[in-house]
Structures are given as structure tokens and as C-alpha cells.
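All protein chains but one are shown in place.
Letters A, B, C and D mark the chains in the order given here, with residues in each chain numbered from 1 onward.
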Amino acid sequence: MTLFLEQALNGLQLGVLLFLLSAGLTLVFGIMGIVNLAHGSLYMLGAYFAVTFTGWTGSFLLGALAALLATVIVGIVLERVAIRGLYDRPHLEQVLGTFGLILFFNEGARLVFGPAGLSLAPPAWLSGQVTLLPGVVYPSYRLAVLVAGIAAAGGMYWLVARTRAGMLLRAAAANRNMAEALGVNSRLLFLAVFALGAGLSGLAGILAAPLLTVRVGMGEEVLLLAFVVVVIGGIGSIRGALVAALLIGVLDTLGRAYLPGALRFAFAGPVADAVGPALSSMLIYFAMAVVLVVRPRGLFPTSARTDVAA
Amino acid sequence: TRERGEGVRIGFVTTLTGGSAAIGADMRDAFELALDHIGREMGGRPVTVVYEDDGQNPDTGLQKTERLVQRDGVHFVTGYIWSNVLLASYRAGIDGGAFVISANAGPSELAGVQCTPNFFSTSWQNDQTPMAMAEVMNRRNLTNVYVLAPNYAAGRNMAAGFKRTFKGTIAAEEYTQWPDQLDFAAELAKIRAANPSAVWFFFPGNYGTQFFKQYAQAGLLGQIPLYSTFSIDALNLGQIGELVAGSQLTQHWGADLPVAANKRFVDGFRAKYGRTPSFYAAQSYDSAMLIKSAVDATRGNLEDRDALRAALERANFESVRGTFRFGRNHYPVQDFHLFEVVRASDGAYSLKLGERIFAAHADPYVGDCPIAQQAAR
Amino acid sequence: MSRAVLLLAAALFVVLLAAVPAALLLDLPYLLFLFQQLAILATAAVGLNLVLGYAGLPAFGHAAFVGIGSYTVGILATELPGTLFTSAWVQLPLAAALAGLVAALIGAVSLRTRGVAFLMITLAFGQMLYFAAVALERYGGDDGMILVAPSRLGEQNLSRGVLSYTISVAVLAVALYVSFRLMRSPFGTVLRGAAANERRMQAVGVAVHRYRIGAFAASGALCGIAGVLLANHTAFISPATLAWTRSVELAVMVLLGGAGTLFGPLFGAAAFVLLEEVLSGVTEHWRIVFGPLLLLVVLAAPGGIAGLLGRQSND
Amino acid sequence: MRPLLRLEGVEAGYGAARVLNGVSFDVGAGEVVALMGRNGMGKTTLVRSILGLAPWVRGRILFETRELRAQPTYRIARAGIGLVPEGRQTFPNLTVRENLTATATPGRSGKEPWTVERVLTMFPQLGERLRAMANTLSGGEQQMLAIGRALMTNPTLLVLDEATEGLSPALRQEIWACLAMLRRQGQSILLVDKHVAPIRRIADRIVILEKGRVAWRGSAGGLTDDVLNRTLGV
Partner (left out) sequence: MRAVDKAAVLAEPLLVARGLTKRYGGLVANAGIDFDLRPREVHAVIGPNGGGKTTLLGQLMGEIEPDAGTIALTGADITALAVPERVLRGLARSYQVTSVFPGFTVLENVAFGLRARRRTTSRFWRAARTGGELGEAAAAILRRVGLSGRSGVDAAVLSHGEQRQLEIAIALSTTPKVLLLDEPLAGLGVDEGRRMVDLIASIAGPIAIVLVEHDMDAVFALADRITVLVDGAVIASGAPDAIRADPLMRSAYLGEDL
């Protein structure tokens, strides 16, 4: 039972990390309508920056802050140079363009940061464990990630659903010309939002850095997961992204924890060993397919009517 | 129709992009160093090397191999980090008329029934190193060990090798997603719950780093001893040295092996690149030396392939691991040693040579290989 | 269709055919290897274009259908060596049927969604097939398998050489012809019309869904055929063929060349393969050039290469 | 009276196709000017030109004292032009209330500012649907919303392009009454519409476009049946 609790907590923590990633994606992709494959690259950059700046400053917090800033700046430059030209383009062309960006960022990161994976230690005050319940020992850093992620989730929800900036953003994303005609500086707004999305993605990278090896290609590993989360949640829905991220995090973790064991009941050892990991990898995609078949527009769809709207 | 000009042409397929590019870079650097050491000459002929990136992808590896043998007309193809890339590519290399010499990947397939005359390995067969580790653990009377490896061929080979030799009980076996498992939290929780007397695992390169970090963060490091294979190397020691200090591993080579050729290699590598070479680099260096020994033996005659093959089989060169010979299946028969992670006075971490675990150890598949050893000429 | 497009397409075919004597006379076997790969990828791209381009459906799992073709060859060669089932005459239609069937099933489910959700669900199915391939322990699992017996074609086989090359180019030509016929047929106009206005197409009495599933099947079948050729070409089959990045690459080829145009996939595959070949020969850091180049194409030339060469009316 | 909006020789079009061939007229402060013409004569293009939404525009467009041409659209809007566009174009993913408030700007002094409450007194039906997403509204409801949304920017010049399209007769009348009331309050209005009778009642001046040119211009009183017949086919 305590094991299950711990696994569930692991799942939540992974979910929160996924949420941070997909929150930025939901903003940029769900609301602004940009399919940005390079979103994962910003996550990677955030992690690289975190390692670099922590090395320079000697402090994880300072390094993380600087890394966040740097990722946001990269986001701003990226928006001005590349993304701006993609706003009014079909999704497919955005895919092509941002695929090019992935290649660029991966190669660039390798040139700048070197081919070897980098590693970042969590700050000393977070490198221990806490006993949550008798028998449930949990790494403090993971707990911190959980808290940071939930805070970011709350902030995002408030920003998009409750503030005027969020309203303007949704308005401009739906109909840029019309928003402009009502006095919205959509260029600036989009720039700000893209930078925010970049920042969130960078934050995810920064938080993940002490857990993972920072290396080229780490962005693509999570990109798909983030897209899965956004789509399951309902495109453009922050709430949906949160629920879906937690769902996927828990599903993935529990799948890895219990599926192979369950399979061993059914099959001989080697078969179960081979099929288990494959099946648990498949699990989230299977979940997505099921969700989309049952609810084609995700868990929290934004409703639409097409027979009278222009 | 492959004779084009004077030189000896060598293709080198390795991973130069993506998450594992560091391994490829280490291998390339070592190969270049070897060429420096031999004056870029073999059997009186100049040597040219074409490096190709496989992107850790079997299809790409195959295509690059194809390109090397068909476009560049290379006489030897070497490199190959990954078993699956090697398996995808070696036929193309051999069919294209080249000798294929793996400098790292050591799949069991090519060691047993499918062994083939024009393929050689300067590394090891996957099973061997974990077998040595299991032997160490046997000697310490460890039982109830948790086994962990990624779910791909090398991972399964390694686990198989470990289990073949290990005599104690196995608490549980776990195979993780490959290559994109982000997080080991679920596995770590299971380990904690199982509370084994030790954990043996294999996670290469960055994955090893990641596992050690998370193991430490989970507070398991001091509690359950870790025995690993191919998970700590010169490439990640700088990152995780602190976490793994005192930890032990088995290997066929170490930078401090007291062999003249090794000293030349390690000193040369440090001087040229300012870092300690990894075992990947050592194998790569050896592969250059092996090729040179064969071309020298035929006095630069690249046409007499039987003679070349025979010379390769003799392995008449000074390996960085000391004595080196090939088994019937063209995999090395070599010693395996215990190493320990130690902290030097300058604060850097390194691997310190310990006792010898296996002497002249041959892989367990060699018996299945139908190649008859040619009489030494 | 603009003159420039036709000219370029003709030129590409001349080059593909001229490669045979050139490779034999000048001893450039690699040229054939490279061009054969180009032709095979272009065939798959032509297949994908039916869905991605003409029908306007952002499908991103087509590498799986190529993989089905490849594994069909690999599994038959392992399980039924020396039988009828290693003949290309059996394998090609079988792989096409199998890939087409799976594509139709995936299409039928995926078509419940639209837009980006569609993109993601096709990708998800692709991933599921990828992991299924990884789980095929008997056929090499993650490592993949060596093709022990290439598809037989009478006395010869599809593995290597001029015959195999010629067949790959011929299959590409046939695929283009099929694509041409399909897309100017009533069936094709329905697909394109539904892409322009799905609701209206329903309201004139066309059950759009069925046509789209048909397009999926045709597109999957073409990819399956490409998969058979690919397995023979590389003599190696592995899950890497089904990876999602492969699907994206296929889509990038289609888009680079010009989605929804007849020759776009050919142009895109040619540009992709040749640029990669040339640039990676110059520097291992070639992607730092190639990536921005793709972006530039999008920004400067909407409609890809075919668009650059002159807009065409509807195909 | 100094004109609020002045167009001088405005040309505009899409791609190579020219739609406006030199249009000139003024809208004075406090004035209601109606723009009429058959389908496809360029009325909407003209409206889009003013707001900087047409692909290309030549000539001069002065608002108060500023040259609008080549300004970004949002600046033009912020200068005090409120648009009710052709085809409604409400923000589908915003609720009715959000549609009203998102782009709202505080009123300029001297006039009673538009608030959500004031819009709802004009369109009580929207009140019942304040929390509904705009894309679930009926066509006419969306039209009301579009008008309310423009009013909420408290514009100096209100521009309505076919704002009564798709409204029920009763509602249409309310809109006209509302426009008449706005006019009495001194609101300047440029409106495009096809309903002759109400335009005659509330417009100070009428401009009729034909093939991108001004075919007729004059006071409402001068709009004789003959003119109507000639230019609009009425």
C-alpha cells in the first residue's frame, strides 16, 4: 500500500513536470494555433542554461533564474525571427518550419555545450528525502518540483481564464484582424505569450535538469508526451492540460510499476519481460486514442458551432 | 573494381549527433590519436579515414556503411557503438568487400552461429563484462540481487550474462523502456520496497548518469549497494564521481593498466585532448592498431583478402589491454578486472585497477561459431 | 500544372534513369543506392500526399505503413523461406493489402477527430505500431532483423542491382500515375472538395467519411509497397522504420515539395535526400544549415517547391 | 465643420485586383454618413481600408488630424474608431461577457460611457446568454454581440458594416432607434446598409459606391427614387 502511494506520488510528480511542458504548449499551440515542434528545444535549452548558469553563479536558484531569463530571451528572438511568419499559416507548414528549428537547436546546442551529457545536482537543501508518512520516504527535490508545478498551474489558469490579458489572447488567437480592429496590439501580445510559453517550457527543463542528464535530443523525448497531454486535455484548455498531464503521469508510472508484474501472471517470464515495457510505452498513446475516440475533442473541449459562424 | 589509388581507406561509423554524441567523439578522437601514433601510414601506404554519423539509428548506420563501401571504396569499416546499428550494417560492409571491425558493439548474434569470417571485434561480447561482475558478487556471497537493464538487445544480453554466472537468488528483474525512459522513479520505488541486498544494473552513458542521480536522490545510495556494468566511464565520471565514489565495476580495460602501449595511448590522449580516455576510446585505438598490424603484415597488399584476414586473426599488435587474441568467432579472448571509483588528491575521480577477475576469458557463444581457426602462418 | 513543374519532374526522371548507365560505366554503385532510396521514399511520400495533401488531413503516422510493408517481407522470409511467399509477386500485393487494411482501420477511427487532434491520433497509432514492432522479440525486437531472403522475382531478386533499382523507379512512376488518376477522378475531386468544405460536401449527398477511409487505404497501400522495396533495399528491418520522426520526415518531404500537388512528393523527397547527402558530406553539423533552410522554404515559399515553380489549378 | 474622417482618392484592392478607384468623402463630427451600393461594389473594402485591414491602400485617409494609412490596425482602432464588421466576427472562444469586456475601453469624457449593463438594456436577449460561448449563439445574437462589442470601445466614430443583417424585423428597428439615439447624443457614425427607408430617416449624408467609385453623394433628402433606381436598382 505504501508502495502504491509512493508510485502514485511519482506519477503526480511526473504529471506536474509534463504539465509545465504542456502548459506552454497549450498556450502557443492551443490558443495561438501554432504547432511548435521546437517547444521541446526550449525545454532542452532551459536545462542547458540551468547547468551553465548554476556553474557560473554557484547557486542553483540564481542559475535557475538566469536560465529562465535566457530561455525567455531565446523565445522572444525565436518569435521575431521565425514564429511571427507562421501565424497565418496552415498547421502543416508550421510543422515543416518548426521541424527545421529542432534540427537547428539540436545542432546548435551540441556545438555550444558540447556532445557530452551534462549533469546538475539539486541544491543541497533539496537533495535529501522527507518522510511523508511512516514508510513513505520521498526525495525532497521531487516534492519541490511538485509544488512548483502546482503553483505554475494555478498561475496559468488564473492568467488565461481570469485576466483580461487571457481574454485578449484568446480573442486575438481566434481572429487576429478583428482583435486588431478593436485596438489589440496582437503582435506584442503574441510576442509576450510566446515568450511566456518559452519560459514555462524552459522552467520545465530547469526543474528536470537535476533529475535527468541534460543532453541533445531530450526535447523530442518529451515533446510527444506534451502534445499527447494537450490533445487529451482538449486543445487550448489549461484545466484540461492539468488533468491530462496528471493522468498521463500517473498512468505511465503505474503502468511501468505494475504492468510487467501483471503480465508475468499471464505469460512466461521472457515474453512478459519483452512485452511489458513495450506495452507500458504504448499505454499513453493507447489512452490518447481511446480518449479521442470517445471524446474527439478531448476531455475539456471548447465547444463550437459552425452553421452560423463566419 | 574497388582498387582506387594508393591509400588504405577506412570508414568509421559512430554516433556524432544526438544524446550519445560524446561516445562517438571519444572514439573518433582515439582513432585520430592512433593514426598520429602510426604516422598515418600502414604497410607503406597512406591512410585516409572517413567518419560517418549514424545518429544512433540502424537505418542511418546502414546507409552510411553503404556509402563508405560503395562510394568511398573503403577497405575496412570500423566504429559501431550500438548493437542494433552494427547488426543493420555489417552485411552491407562485408558484401561491399570491406572488413568490418566493431570497436564497441558486441552482440551475441555475431559471436555464435552467425559469426562471419570478415567481421572482427576489438571490444568484447556483451555477456562478458556482466559475467565478471557476477563473479565478483559470487565471491562476496551476495544473494537476493535486484537486476535492472534497458529493454533492448544489449541490455538483455548483459542481463543474460549476469544471470548465467551469478549463483545467488535474484530478487526481481526489471527491463525499462528504451531509449526514451525519462524517469526511474517507478523502478526506484520498487527497489526500495523489495529491499534487496544489492542492485546490479546496466545503463549506458547518459542513462547511467541519470540513474545514479535519481538513486542518490531517492536516498538509496548508502542503503543498497550498487553494482553496475558499463554505466560508469570516463565520460560521465566527472558528473557523477561524487555519487559513485567507492563503487565497483568490472571492465576489460582501465586507464591505469600497467602496459606500455596503454601508457602511450593514455598519455597521448590526455596530452592531445586534455581529458582521460574512456574504454570506448581504448577499443577504438586498438581497432586502428589491429588494422595496421594486418596491413603491415601483407606489406600493403589489400587485394589478398585471405592473407589480410589471417593477419587480422593473428592480432599481432600491442593492445592497450596487454595480451590480446581473437577467439574462433573473432571476438577477443581477454582479461577482466575489477575497478573502483576513487578520488585523487586533485579532487578528480578516476577508476582504479583492482584484482583480475577473469583471465583470458572467452565469450560463451564461441562454441557455436562454425568458423575454423586458420592455421597461424 | 505549370510548365516548370513538368520540366523538373521530367528532368528528375531522366536523371533517375540515366543513373543506371552512369553507375555502371563510371563504377558508382553508391549513386544507385542513393537514388533507389530516393525513389522508394518518394513513393511513400506520394502515398502520404493522397491524405496529407489532397484530402487535407494532417496524418503523421505513415511511417507505420512503410514498416508494415517491411515487416511483411522480413517475417515471410523468416517464417516461410523458399516458398511462394518470398516471391515479390506475392509479397507486394500482400503488403499493400495489409498496410492498406491497417491504414483503413486507423483512418476509420482517427477520422472521428479533426485538425490537430487528428494529427495526434494518427501519430499515436503510429507509435503503437512502433512499440508493437519493438515487442516482436522473435523478429529482433528493438534491434530489428536482417532480411535473410530478399523478395524473389523469377530467377532474380529485389535485393540489389539494376533490376531492383529499375523496379523501384518504375514503382514510383506507377505510384505517380495512380495518384494522378485518382486525384482527377470523381473520387479525388470529392477528397479535395471535402478538404475545402467538408460540411457542404456532406450536404450534397457525399458520405465524405468513406472516401477518406478509401484515401487512407490507398495511401497506406502505397506506403506498404514502399516498405517492401525498402526492406529489400536495406536488407534490414527494424522498428526505427516506424519511428514517429520518420513519419514527420515523410510529411516534411511532402510539404517541402508541395502538398496536394502531383509531383510535390517527388520534389520533396529528392530535395530532402540530396540535400542531406550533400550537406552531410560537407560537415557533420549540416543540420544547422538544413534546419533553417526548411524554415526559409516555409516563410518564403508557401506551397513548397511546386508552389515556387508556379501555382497550378487544383493539382 | 472640421471633418472627423476624410478620405481623399482612396484606392485599394486584393492582389492585383483593384476594388476602389479613388474614393473621396468626409464624415463630419457628429454626423451620420451612410454608404450604399450593390453587392461587390467595394463598401466593405472601403471599411477595411479605413481600418488598415485591406491588403493594399493608396490615397489619403485622415482621422481627426492623423494620417491613418500605413498605421497598424490597432492604433487606428485606439484612435477612436469602433468597427462592427461584415459577417459579425465575434470571438468564438470567448463568452458573451468576455466578448464585450475584452476589448472595452473607457469612455471619453462628455458622453455617457457604454458598459455591459447599458448594452444589455439595448439587447436584453444577450443578458440571458452572458456566460455562453459566442460560437453557440444564433446568427442574430452574434450580430447583437458584435454591435455591443464595438460600442464598448466607446468610439469617436462608429463604423457599421451591414450591422442589421440577419436581425429580425423588430430587432432591426431597435438598432435603428438606437442609432438614431446615438446620433442625437452626437455620435459620429459611418454605416453600410441596404435598407433605404431607415437610412433616409437617420443619415445626414449618403454616399453611393459603384465599381469602386463614388456614383452619387448628397443629403438624405436628395436621395430620389431616380437615383435609387439608377444606382441600386431599387
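Rule of thumb we're sticking to: a contact is a pair of C-beta atoms (placed from the backbone, for glycine too) under 8 Å apart; a residue touches a chain by one contact, two chains touch by 3 or more.
The model shown is predicted, which means the values in this text are computed figures rather than measured ones.
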With the full complex in mind, choose from C:26, C:204, C:282 or C:300 the residue touching the hidden chain.
C:204
Absent-chain interface residues of chain C come out as 181-182, 184-190, 192-193, 196-197, 199-208, 211, 214, 314
Please identify, in ascending order, the residues of chain D that touch the omitted chain?
37-40, 86-87, 125, 129, 132, 136-141, 143-144, 162, 165-173, 194, 196-198, 232-234
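Quick note on the criterion: only the chains that are shown with their structure count from here on.
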Whole-Å gap separating chain B and chain C, where each centre is the average of the chain's CA atoms:
37
Residue numbers of chain B (touch at least two other chains)
16-17, 151, 178
Could you list which residues of chain D touch at least two other chains?
none
Given the complex with chain D, which residues does chain A contribute to the contact?
164, 167-168, 170-171, 173-175, 177-187, 236, 302-305, 308-310
Spell out the residues on chain A that touch chain B in their complex, using ranges where they run on.
2-3, 6-7, 10, 13-14, 106-107, 110, 114-119, 121-122, 127-129, 137, 139, 141-142, 208, 210-213, 215-218, 221-222, 253-254, 256-257, 260, 269, 273-274, 276-278, 280-281
Any idea which chain B residues touch chain C in the complex?
1, 16-17, 51, 53, 57-59, 62-63, 66-67, 70-71, 83-84, 87-89, 91-92, 107, 151-153, 178
